[in-house]
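Got a structure here, written out as structure tokens. Questions coming.
What you see is the complex with one protein chain gone and the rest in place.
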Amino acid sequence: MSLTEVSAVCTDRVILDRWHPISALAETTPVPQRTQLLGAAIAHRRVGDPEPEVWLVDDAETPDAGPPLPVLVRYGYVWTSLGDPIDLFEIPEFDEPDRRRLNAGSIHVATSAPRAVENFLDLGHFPYVHTGLLGAEPHTEVTEYDVDIVDGEIWATRCQFFQPQAAQNASGGQMTQYTYRVPHPYCVLLYKSCAIDPTRRDTIGLFLQATSPETCRAHNFLCMVDEESTDTQLRRFQQLIFGQDKPILENQQPKRLPLDPRVETPIRADKSAITYRRWLTELGVRYAVVPAD
Amino acid sequence: MPTPPDTAWYPVARSDDAPARHIFHGQLLSQELAVWRADDGFVNVWQNRCLHRGVRLTVGDNDGGELVCRYHGWRYANRSGGCTYIPAHPADAPAQTICNTVFPSVERFGLIWTTLGSDGEPPLVDTLEGASEFGLRPLPVNAPADVVLDHLGSYRFAPAGALTGDPAVRVAGIGDASIELVSTADGHESAAVFFVQPVDAARCVIRGVLAATPGEALAIPVLRHHNHRLSVLRDRIESSVVGHPPGASPAPAARADERSVVPADRAGLHHVRVGRRWDEADGIVGFALEPIEGQLPAFQPGAHIDVHLPNGLVRQYSLTNGPGQTRHYLLAVKREPQSSGGSSYLHESLAEGDELHVSAPRNNFPLRRDVTRTLLIAGGIGITPLVSMAHALSHAGLEHELHYFARGPEHLAFATEIDRLSTRLITHLGLSPEATGVALRTMVADPGPDTQIYVCGPGPLIQATRDAAAAAGWPDQAVHFEYFANPTVLDQSSSFEVSLARSALTVSVPAGRTILEVLRDHGIAVPASCQQGACGTCSTRVLEGEPAHQDVYLNDSEHRAGDAMMICVSRSHSDRLVLDI
Partner (left out) sequence: MLKLYDYELSVNCYKQRLLLGILDVPYEVIPVDFFPGWEHKSEAFAAINPLGHIPVIDDDGYVLRDAHAILVYLASRYDPSGRWYPTSDPQLLGEVAQWLLFAEGTTNTASAARLHDNLGYDFDIEAVRTGAHRLFRVLDEHLWFAERQQRPWVCAASHPTIADLALFPDVVLSEEGGISRIDYPALRRWTDRVKRIPGFSPMPGIFPATPASTG
């Protein structure tokens, strides 16, 4: 990665005018913490309830002060924006009283945010990357599923895949049902059949903080129906899974997601990824991607 | 000093950098390379990127015959780089166009050479030709190739016989990307050639080769001597270029995308030579067809090729190759008593050294590998695609058994070959049709979960297998079959109209002519191959009307669905058909 890429500050209005996650609320501290968003140096600190402060570090000599940025606290995370942000998407399950809501770790990844979104949407890699946990050979088939754009969001439904161990508290192999949702260019959620209560679905989210066009920080978000596992166990499983995806993501070339479908070789199983790339093109996203034109 | 062209040949690894079941990570002129040796010894030099999602192939697996991507298990064949299997869609054969970018490779002087261009051969180096060359430890240097080549002119080393002596070193020659030095001391002399491999604009690798192998006791001391001196030189070079920012990358990453190592003529045919011919069993002759130039396109188990015989006939034969056996196409041909010049020509006239043309492999009989058990049922020469499947299933460690029906032991082909696999082979010799039926009903009695049946052989055997499986409750989709010929007696008496939805054309098909023939009369090119309803090439979507199927390619439920037909043989029950053409 060259210095010019790191410091390339975003000029993409579609991306600038969005809320972006920068930290779990629980991980903010009274001592300022520096981070990066869309190529810009920013910092945040907790100043008591309810909301932390976020500012642009526009002068390296005075990192602890700078022009203030908008702040939103939602889903246990601190969100900010470098532009004029449109409303953040809703996660209705977050308000269900018996849910376990957990920040499961914010991990830097040396790839673009859209590459991480696309991997999160992908079923076919389970037997190869999450061997014995989310998939196992020879059960490799990705059966047909539906992808639609509903109210400006991507929804992939009727997804299923054979899983030898579907979650931290699951045992034995089963076909697991999934629904995927992309409500934001850099955020993705999945709804997964719940091992404990078949009438409900666990919600797992990946909120990507695009630190630069070719790097991101993945905020792992859990909203589970699970009374038994400890926080530590839930985090351990989620980080195990994400830790297996990470080296794959970091070995993809190019790091920016190519939006021209001819650059890579999509297959039927990639329907949701194909839709995601087209959706980014239609939104006019140019940051952290290789545009089709 | 002239800069060599980006299309020149360079060494990119030592031969022993590519041991079995390893993938060497290399780079040349910014292009990342995955270098791997298949179990047959061939060294592959490929662009280091899976076609699917761009993941580096160097993090994948070299399974001896194929390179497997770590992300989704896509498999790429030894030599051609063609994709042979996409696990997410186990029932489909991957498209022939999914083929990795492959660079030529040559092993010379103990080094693996390649070029990002396409032509010619690695350079001749007189000093090393015919010599007992001795490779030094390669040394990567964080400095541009031309800078390193300049510094190598001042490299000082001692000859092998006088490592502690005070050597005189002279430059014996300078090439575009190499330098030859000769060292003399105490009556000893050593000649060495140092090739400089440009990794990118700011990095290179020094690959030194001595013209003579030192005695056994001296091998390690000589290697250490050079390694030490070259390391000192490297440190000096690297400290001299500190602060020099790397220049622009000299080469785009995907420069060679348009090239192919799989040459075909305009008709898509490949020129091959009979490399070997042998008697496989009574009445069965085996042929190995080698490419005359370049590599043959990839195949999957179950695939066949069209063989264009010098007498003008075209015949289809299944490949019997296992995964990674990509040096040639292997066929086994039975002499048919009523041969109209195909098998009889092959048996009587086709000799080693003869040349002919073949098509790229097509696969109407793809093998699923997402099941826990596979039943292979062969009758006579129908063994050929199943041998290829047995190889693949053994290679993948998947449970399978092969039932082989033949008239007698002298007719069994591939017995020793199958014996080396993990295949459970059960032969059924000299059975009457009734006894065959009993044997088939026994083997398919229990439709196990996650089990698939593949059957190939004479029409009656296939039909009997399908009937027995249907009676035992097997779903149609679990029973796969391939006819060599369509045993149906074709009825061409009907006449009807065909409307072409996309071409806005309606034609009449009279009795005695096929839809395909009539379309061709009207200048409409529809791909077709066997023209007997067996190969599936001319499969066409039916939008309206009721097709009268006469093919053997589609299964019964597909026939009932009526939304696709083989226009080379099938006709119409309704007065009019609307096709998606």
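Per-chain numbering from 1; labels A and B assigned in written order.
Throughout what follows, a residue touches a chain if its C-beta (ideal position, glycine included) is under 8 Å from a C-beta of that chain, and two chains touch if they have at least 3 such contacts.
As the structure is a computational prediction, the values presented were derived from the model and not from experiment.
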Option touching the unshown chain, where A:14, A:107, A:274 or A:292 are the choices
A:107
Only one of B:140, B:153 or B:510 touches the unshown chain, namely B:140
Of the listed residues B:19, B:310, B:409 or B:510, which contacts the missing chain in the full complex?
B:19
For chain A, enumerate the residues touching the unshown chain of the complex.
24, 26-27, 35, 103-108, 110, 131, 217, 230-233, 235-236, 239-244, 246-247, 250
For chain B, which residues reach the chain that was dropped from this view?
13, 17, 19-22, 24-27, 39, 59, 61-64, 70, 137-138, 140, 219-220, 223-224, 227, 231
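In this text, only the chains that are shown with their structure count from here on.
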Can you work out the whole-Å distance between the CA centroids of chain A and chain B?
38
Okay, in this complex, where on chain A does chain B touch?
118, 123-125, 127-129, 137-142, 247-248, 251-254, 258, 264-269
Provide the residue numbers of chain B that touch chain A in the complex, in ascending order.
32, 49, 51-56, 59, 70-73, 86-91, 98, 253, 369-372, 398
